[in-house]
Structure formats: structure tokens, C-alpha cells
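Single-structure report; data block below.
One protein chain omitted, others in place.
This part shows subunit A:
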Amino acid sequence: MGGFFSDTFLTALLFGAVTAAIPLLLAGLGEQMSEKAGVLNIGIEGMMITGAYIGFVGAYYSGSFWIGFIAGAAGGMAVATLMALLCVRFGLNQIVIGIALTLGLEGLTALLHHFQFSRSYPRLPAAEVTPIPLLSDIPVLGPALFRHHLIVYLAVAMVGVMIWVYKRTQFGLNLQAAGDKPAALDVAGIDVIRTRTVAVLFTGGMAGIGGAYLANVGAGLFIPFITNGAGFLGIVLAMLARGRPVWVLVGALIFGGCLSMTTAAQVAGIRIPTDVIQMLPFLAVMAMLVLFGRRAGLPAALGIPYERGAR
């Protein structure tokens, strides 16, 4: 038994915050690229649950977490391909298609899980941890922040990669143009449809890895509806962060912290009704929207399909 500030509690809270933040970070970074390019990717929740399921299947049968992540990314991208085809190529309504994909895939993965695993409920072994030398020996922070699966460090490193892409590459410029003024990109000789398709596929891949992480590393098993709105939180993060990847990381850690409160409080034996604690992420969303939402200018062409020559 300890208080709020015991070492056990803090370690558990921070460890859980990172574990919960990683899927949000991956989804948020992925969604951010779609939004930058002018596609409001509501289907990300469906991409995530697909990534979770395929990722679990991959890891379970191969016995390798890495194959699980690759399979998850492939699953997310497969859904993203459908989304890109319907919403970017054919210009259908992004919100309607996104919701349809999400609901459809939640149902499909639940169904597949029912036939495949519902009798055995197989679990994966605990993910192998890569402690970072020296840093992982720091009291409290060490075990909380620097004893994670390698994918966690890679996900955080992606923040840097995204900053580089947006700030330093031609592709970053193209993405922003595709979201703010697609016609300008088109007449500059760059295919808007292709640029947006790449962005949506990237979102699918990131969301798929996030889903696989959620199932394989976070839970160790797949259960239906396991993503439980993580993809939607990713959309919120991307919207609040606008074009800045660092803010996705900050937001993901705040949300992750709220999510891990539930478990951490139990570990520490603190008696607050769990219902109250489970409300925290949503209170945090609302608080962040009030604080930062007004400044979040979104791309001018967000959600509008591009059609060449349309006036």
C-alpha cells in the first residue's frame, strides 16, 4: 500500500502512460499526414482494429513480434487502399466512408476472432524488453521510460522523422499544398491524387502498427473492439497538433497518462471509483480542445475531394 507519490505508483503510472501513449502516437502521426494532405481519415479506427487483428495473427503464428508489426502495417494499409480508392480516387464523402470502414471492420474482426480464437483465447508471451543502458537504471524514471520494446523507441523517433519530412523534403511541401490548395499543386505538375493516396497509405500503415502494438505488446492477445476509440483519439491529436509532430507526442503522453491512471491507481491501491478515472481521457480531450482547439487552424481543403478543373 502506498500513497499517490510512492515509487511503485509513479513507475506504474509512467510505464502505463508510455504503453498507452504509443498506439495514440502512431495513430496521431499517421492521421496528421492524411490531414496535412487534405484527407480527413475517419477510417483510421478501422485501420487500427484491422492492424490489431492481422498483427496478432501474424505474431501468434510466426512467434515473432516483428512479423506481427509488419503484418499489422500491411493490414492497416490494405484498409487504407480501399479508403484511398473510394475517397481520394473516386471522391466519395470521407466521413461516410470512414465511418462505414470503421464499423464494418470492427464487426469483421470480431467475427473472425470468434471463429478462430474464441475457444482458446491464446495469449502471446510478454514482449521482450530492450532496456537502454545507463538510463534504465535511473530510479522511478528508468523502469518507467527506458524498459520498453524496441518499437516504442522507434515510434518516438518517428516524431523526428516526420519533422524532417515536413520541414526539409519536397514531399512535405507537396503534402501541405495538397491540403491547403490542391489546384496549385496540380498545376505545378504534381499529381494530387497520388500525393493524397500516399498520405492515406502511410496513415494506414502507422495505424496498423499502432493496432498491432495495442494487441501484441499492450494486451498480449486480441479481443474484439480492442482499439476502443484509440484511432479517434488519434484524430483528435492530429487536429489539435495541426502540422506539428511534437504536439502529437505531447498530446499522446497526456492521454496515455489519463488512460494508465486506472491501472496505476489499482496497483497503488488508491480508492477512487474506476468509473471516475475512466472518464479522465475524455475530460482531457475536452480540456485540450478548450485550451488549444481554437488555435488549431486546419488545412483549407480538408475533407474536400479534389477534382481537376472543377470550379
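Note that in this section a contact is a pair of C-beta atoms (placed from the backbone, for glycine too) under 8 Å apart; a residue touches a chain by one contact, two chains touch by 3 or more; residues count from 1.
Here is the rule we go by: contacts and distances are computed from a predicted model.
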Candidate names "Aspartyl/glutamyl-tRNA(Asn/Gln) amidotransferase subunit B", "histidine kinase", "NAD(P)H-quinone oxidoreductase subunit I, chloroplastic" or "ABC transporter ATP-binding protein"; UniProt protein name, chain not shown: "ABC transporter ATP-binding protein"
Among A:Leu103, A:Ile132, A:Val161 or A:Ala184, residue touching the chain not depicted: A:Ala184
Hidden partner chain, residues of subunit A it touches: 168-171, 173-174, 176-177, 180-181, 183-191, 300, 308-309
